[in-house]
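The complex appears here minus one protein chain, its other protein chains still in place.
Then we have chain A:
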Amino acid sequence: MGNCMVNHWFSVLFLAVWLGLNIFLFVDAFLKYEKADRYYYTRKILGSTLACARASALCLNFNSMLILLPVCRSLLSFLRGTCSLCSRTLRKQLDHNLTFHKLVAYMICLHTAIHIIAHLFNFDRYSRSRQATDGSLASILSSLSHDEKKGGSWLNPIQFRNTTVEYVTFTSIAGLTGVIMTIALILMVTSATEFIRRSYFEVFWYTHHLFIFYILGLGIHGIGGIVRGQTEESINEGHPHKCAEYFEMWDDHDCHCRLPEFEGQPPESWKWILAPVILYICERILRFYRSQQKVVITKVVMHPSKVLELQMNKRGFSMEVGQYIFVNCPSISLLEWHPFTLTSAPEEDFFSIHIRAAGDWTENLIRAFEQQYSPIPRIEVDGPFGTASEDVFQYEVAVLVGAGIGVTPFASILKSIWYKFQCADHNLKTKKSVVGVFLCGPRTLAKSLRKCCHRYSSLDPRKVQFYFNKENF
């Protein structure tokens, strides 16, 4: 439990703050719409569902602002770099960006559901009060004219008695954008389930770009000003607490109260999402710019078990152990970027990745490189990303566990340890220079790994020794 808290206290605190803000914003907006005098008459028609809808709308704005930030990889790398004084535990939290992105997405789905259900009730109540002929307060408020010449100070967005709610939904900007946004959200969520993501990544990747419709829709959702509150002047002339009970006499000239006047709220979603959208656009431009830089492939090695090693060079590329890069091969797919851990050490003059055939894209890539007589396909590289695994150099004993292609970060670490020993790096605390390599795998791999261990083991006992072990039970 103690270890858990030491490692995860920041995540727990961060999530608690995020949840707390959500709850605070919801309750604050709910109380504002439930108590404010401005919406006194609106509440007479709609009841508490007005406050429900507006509170969930505020939470939606907040979460839509947050959702784009965890996927700005370059921004996170920048934060990781500038925050070099922060402890590594803190910087490691930046690696959990996708988990946070999913949590915010779930919250958006929850608030979308609340928002839609509340507005369904709102539309139904507006519709009923428009059709009511009982002379109630609700029906009088609903009959306020939409006519611009008479001030356009209406309350009920449903103008005519025979207008259906479906018609209003699909002819108002708020309704139409709402439907489009929700469908985009649902498609994004169903194609992003773990099963679909792991089995058919392209479906997830391309469908997820529907977020553009979501963001655009959100920006213009509130333009129509359907949520109406009483104007300042109207409240000053006749406060609802005084005038509401005399609604039957509003038409009389003797009455000290006049017909209340309403105005729509200006849209505010765009204020929340403007900055993250700009950051994300910059991120995509940066990714595109970086991808256009030339990558020179210096060596291609085909390993057993359908593993391809690519050794490359790129101007200005600098990495640390344990980081990964995104790779794109335009001849295979223009838009797909796949992450691969860097297997070379920072001390080497090239950087390399090992790619195992595990799906459409990787198999096509390996096939393209296997053909010896065609020109080598062009590769684009973005990165490196990820928190470096420098902790391993700070301890005398380190146990690194990886299986299959998952040994790739450790290849980088082991090579770096070897280089540091060669240069007698004093910062390296790994004094006990023994590395045990344990393999449970095919014989061909065992042979080549044993050869590698022998080659890199120094005869001088003070330098690093690699001991190769294969399973023998």
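Here is the rule we go by: a residue touches a chain if its C-beta (ideal position, glycine included) is under 8 Å from a C-beta of that chain, and two chains touch if they have at least 3 such contacts; residues count from 1.
We adopt the following convention: contacts and distances are computed from a predicted model.
*Asks:* UniProt names the one chain left off this complex as which of "Golgin subfamily A member 7", "Cytochrome b-245 light chain", "AP complex subunit sigma" or "AP-4 complex subunit epsilon"?
*Replies:* Of the names offered in "Golgin subfamily A member 7", "Cytochrome b-245 light chain", "AP complex subunit sigma" or "AP-4 complex subunit epsilon", the absent chain's UniProt record gives "Cytochrome b-245 light chain".
*Asks:* Who touches the missing chain here, A:Val71, A:Leu90, A:Val179 or A:Ile366?
*Replies:* Per the contact definition at the top, the residue touching the missing chain is A:Val179.
*Asks:* Using the touch definition from the top, which of A:Ser136, A:Thr169, A:Thr231 or A:Ser291 touches the missing chain?
*Replies:* A:Thr169
*Asks:* Check the options A:Ser48, A:Ser145, A:Thr171 or A:Thr190 and report the residue that touches the missing chain.
*Replies:* Checking the options A:Ser48, A:Ser145, A:Thr171 or A:Thr190, the one contacting the hidden chain is A:Thr190.
*Asks:* Tell me which residue among A:Phe123, A:Trp154 or A:Tyr214 touches the hidden chain in the full complex.
*Replies:* From the options A:Phe123, A:Trp154 or A:Tyr214, the contact with the absent chain belongs to A:Phe123.
*Asks:* Can you list where chain A touches the absent chain?
*Replies:* 113, 116-117, 120-121, 123-124, 127-128, 165-166, 169, 179, 182-183, 186-187, 189-191, 193, 195-196, 199-200, 202-203, 360, 432, 434, 450-451, 453-454, 457, 459, 465-470, 472-473
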